[in-house]
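Here's the structure, in structure tokens; my notes come after.
Take a look at chain A:
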Amino acid sequence: MLECRNLVVNYESTPVLQNLSIYIGSGEIVALTGPSGSGKTTLLRCIAGLEIINAGSIWLNAEEITTRPAHLRRIGLVFQDNQLFPHLNVAENIAYSLKIHRVSKKLIDEKVAEVLDLVDLAHLADREVVRLSGGEAKRIAVARALVAQPEVLLLDEPLNGLDKELHARLLEDLGKLLRLRGTTTLHVTHDQDEAAKMADRVLDIRQLLS
Partner candidate 1 sequence: MNQNILKKTVLRAALLAIIASACANGSTNNDSSTGQTDTSSQSESSDEITLTLLAYDSFTPSENIFDAFTLETGIKVEIALGGDAGELVTKAALTAGNPQGDVLWGVDNTLLSRAIESKIFSAYKTKNIDDLDESALKLVSNYDASPVDTGDVCINYDIKWFTDRKIAPPLTLRALTSASYANLLVVPSPITSSPGLAFMLATIAEFGEDGFNEYWKQLRQNGVLVVDGWNEAYYTEFSGSSGKGKRPIVVSYGSSPPAEMIYASPVPATAPTAVAALTCYRQVEFAGVLRGTKHEREAQLLIDYLTSVTFQEDLPLTQFVYPANTKAKLPAEFLKYSLRPELPLQLDPKLIAAQRTVWLDIFTNTVLR
Partner candidate 2 sequence: MTSAYRHTTKWLAIAPIAVMLAFVLVPVLNIFSTSLRLDSFAILSAATTRNIVWFTTWQAFISTAIVLVIASPIAAVIANFKFIGRRALISLVSVPFILPTVVVGAAFLELLPRSIHRSALAIIIAHVYFNVGLAVRIISSRWQQIHPQLDDAARTLGASTIRTFLTITLPLLKKSFISAGLLVFLMCFTSYGVVRILGGPARSTIETEIYFRAMQLGDVSGALVLSILQLVVVGILIFLITNIGKAKASPKFGQTVYSRMHHPRSSRQKLLVATVAITTAVAVVTPLMSVLHRSIYLGQRFDTSAWRSVLVDTEIFSSLLTSLRYAIFSIVVSSIVGLLGASAIVYGSSRYQFVNLITSIPIVLSAVTLGLGLIITFDVNPIDWRGSWLMMPIAHCLVAIPIVIRIISPVLRDLPNDLRDASRTLGATTWQMWRTIDLRIITPALITAAAIACAISLGEFGASSFLVRRNNETLPLTISRLLSRPGDSIQAQAYAISTLLIVVCIGIIAIVDYRDSNERGI
């Protein structure tokens, strides 16, 4: 489970998050909505360890991780524009975190194949990342974040800018996948419908500030 207590984040003396607290239970999918500029992305980045917190604490499975560096948090993040590594192909992108954790080559190949199956893109293993379509890239980004079985998965406006049909399809597939793996998820979006469709709980960020 993930908990943030009284987070305060200022950016060059402008307050961005003021006393924010949130709790997500194990295996829960929580959606976070709110207007642009309200600090949703900043919150995700803080949880992932990519931003410095001015005050407050973050807890993962009852352990405090406030000062733990990002690469040791086991928290996955799917970026708005995917950020797939352009110099690696699809399989190599996915295998990236496995290689860091020194998983054996055989096991890596297995896990990559497994997760590519889950997102229905097994045939794209050798494809160059630049040649993926929008929907394909999104799915690979999710696969990459999931393959090392993170404690928590953060989604930053994952379905932004997709056409209606693709949006609906991906939303459904994503929901199924997360439930299958039982991944604790924080899903940030400005779309209320999207939030409602996939999540167990929907929160508005403004409610969380005190």
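Note that in this section contacts are C-beta pairs under 8 Å (C-beta built on N, C-alpha and C of every residue); 3 or more make two chains touch, one makes a residue touch a chain; residues count from 1.
Candidate selection criterion: all candidates are chains of the complex that A comes from, given by their letters.
Everything numeric here is computed off the predicted structure, so don't read it as measured data.
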Next item on the list: Of the candidates 1 or 2, report the single one touching chain A in this complex.
Entry: 2
Checklist line | Touch list for chain A against partner candidate 2, complex | finding: 45, 48-50, 52, 69-77, 79, 81, 83, 85-87, 96-97, 100-101, 128-130, 144-145, 148
